[in-house]
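This report concerns only the one structure given below.
The complex is shown incomplete by one protein chain, all other protein chains being positioned as in the whole.
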């Protein structure tokens, strides 16, 4: 924890939480997206609808899942559907407002790699877990938010593999590839938030987290990062947000420890 | 009732019932197919599996349904699935051994019309109910049994409309049209049973119900009907079969009268 | 996504059903939305494209009352009884209006609803092999499997302007439970731009199991409590199908005058949800 009273990860989770609006239907992944979405549900957006790709519709977990199909998700869900139905009726069917995406690598247009790093595809230096639901979340959710801690290894000039489409080569290339949705409208890191330039679709910095410098952001980005004309400071986490988030994490740690 | 102690319809239902083997999975329609299938289940084929297109899997109705989705079918079913699932996973998925088909008209190759008679398609003399599940039952069930009372108006030289494929123009034409299943292997009328000739696939008479003459069959058929080399007499209904069938009909009449 | 509005049947129809709409009323024998259909007739909607796998008495009534311009269907009869006389009169003799038809098989319509719910432009399935339906319906086409070369049938996904269904229960947040024979109702609602669900009752707790068939509130436009709203079809757990009504309908519908008189006294002069008994 910094001397500001919150960690960079907490700032990142709180910023992501605030980006969700009450009533939106959100396709959630495990890890930070799950923390952010449940923080939103327990603070400003009580009616946000959380959906996990395991088939749990409108779930209200008390503790964060370690995996995408934890029992807690099923037990607190309005109902559970099969995985084919989830991908056909709910994601492809256009019922998701916001999809959260993580990544191993992201490029300046919000394209994502979670497949391989280094070497060749068949003999990679590092074999990552792969696509999961991301390729279709990236093109079927109305918009996506990318959550990723910023570093030159993660924010790269050129991806080793495109697992999920962002804004392609920029400009109109996403739509030309056949995608009918907005794509990444927001990237939230531990240093700042970015949004696509309306014309070039390149991700540019729009808000900087308190205490972070432009130089830090530039050093943590593998491409020549640009800043919006009117960059603002990300509002600091409210005490309530921090209290609720920490309580979620504490409950989660107790619950998972209890399953030893 | 004839002086034989059973009606022609009873003979027809009993013959259809006997054609079902224990353990077969049978896609049933309302009316006589339902009576035949449930008679089989309550006599020689206790493990025959009955499926109705409304989505009821492995149903054991006590009374016959008036419609394809009567409550009795759902309440006695192992489980109920949606209609899309029924047509995709269960019928198209190749899980049906025998499909029963009725018809307004049938031709010598077992093709069926349940769409229009006379006039044109757009301005028909008689508008029939239409296809229902029949076109896909006809091509997805491993084999089909056609049940139809025999008359020159029903057994016609040329159909006014082909609603469901039988053996096409005969010979190999069914397979050439893209069907991968056996098609009609049996036609059961109130006068006789027919089966396709192994080469021409034309329906020919294989057994004649007791008391029926060849002339009666010829007169009741709109094409030049052929008889197999070794035509036999259809075995008469057993007393048990008649007792069970009549009890089914009596229960059904009582149940439907009670819903006035 | 906005949640369902819980309102009256009159308002639900007035807000969501417009002249010229394509309108799906589904229910496979079970849970047919009769009360909603009657309210649409009473509100005098015209020029509708009516969509239903099994048009039965409710569509016979809507067609006979002049609501429909076109019918999309796969089996049009009075189950176990006979013909739909008003439907036939419209097709065969243009009364009260000419009726355009788009005719399919059950398998095709079930797949088309599924594709509509799945957000696809078309349904792909193994069907329509060797029959005449593709000759009279130019919305039946084909695609080739890029792996096996097999020719598969394709029809456009069903995407009605409005879907109307009836179910057992909604909760106070507007989530809806269906059970028993569930037909294609879930798909019809998910495929439609707007939707009306009438229910037997609105309850505190739906009480479904972990995998119950549930439509979340945010997939529905309007919900109205209409007890007996599926009569003379049935609602599993509430009341049985009135088979005698289906049989009695046949002579009523055979004659134009008898039909109009019956509709006048049993539908037009009654209020929303009052029933026809």
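Per-chain numbering from 1; labels A, B and C assigned in written order.
We take it that a residue touches a chain if its C-beta (ideal position, glycine included) is under 8 Å from a C-beta of that chain, and two chains touch if they have at least 3 such contacts.
Note that the structure is predicted; figures quoted are calculated from it, not measured.
Considering the complete complex, the chain that is not shown touches A, B, C.
Of the listed residues B:12, B:37 or B:74, the one in contact with the hidden chain in the full complex is B:74.
In the complete complex, the hidden chain is touched by one of A:46, A:71, A:152 or A:239, namely A:71. Screening C:77, C:130 or C:180 for touch with the missing chain picks out C:180. The chain that is not drawn here is touched, among residues C:122, C:136, C:203 or C:248, by C:122. Although one chain is not shown, part of subunit C still touches it, namely residues 118-122, 124-126, 139, 141-148, 150, 152, 154, 156, 179-180, 182, 208-213, 236.
Against the chain not displayed here, subunit A makes contact via residues 30-31, 53-56, 65-71, 73-75, 80-84, 86-88, 91-92, 115, 119, 121-127, 129-136, 139-140, 161-165, 168, 174, 177-179, 256, 259-260. Although one chain is not displayed, subunit B still touches it through residues 23-25, 47, 49, 57-58, 74-75, 77-81, 88-89, 92-95, 97, 140.
We take it that only the chains that are shown with their structure count from here on.
Comparing chain pairs A-C and B-C by the number of C-beta pairs in contact, the larger count belongs to B-C. Our note on geometry: subunit A versus subunit B, Cα centroid distance of 57 Å, whole angstroms. A straight line joining the Cα centres of subunit A and subunit C is 40 Å long.
Across the assembly, subunit C contributes 114, 187, 213 as residues in contact with two or more other chains. Within subunit A, contacts with two or more other chains are made by no residue at all.
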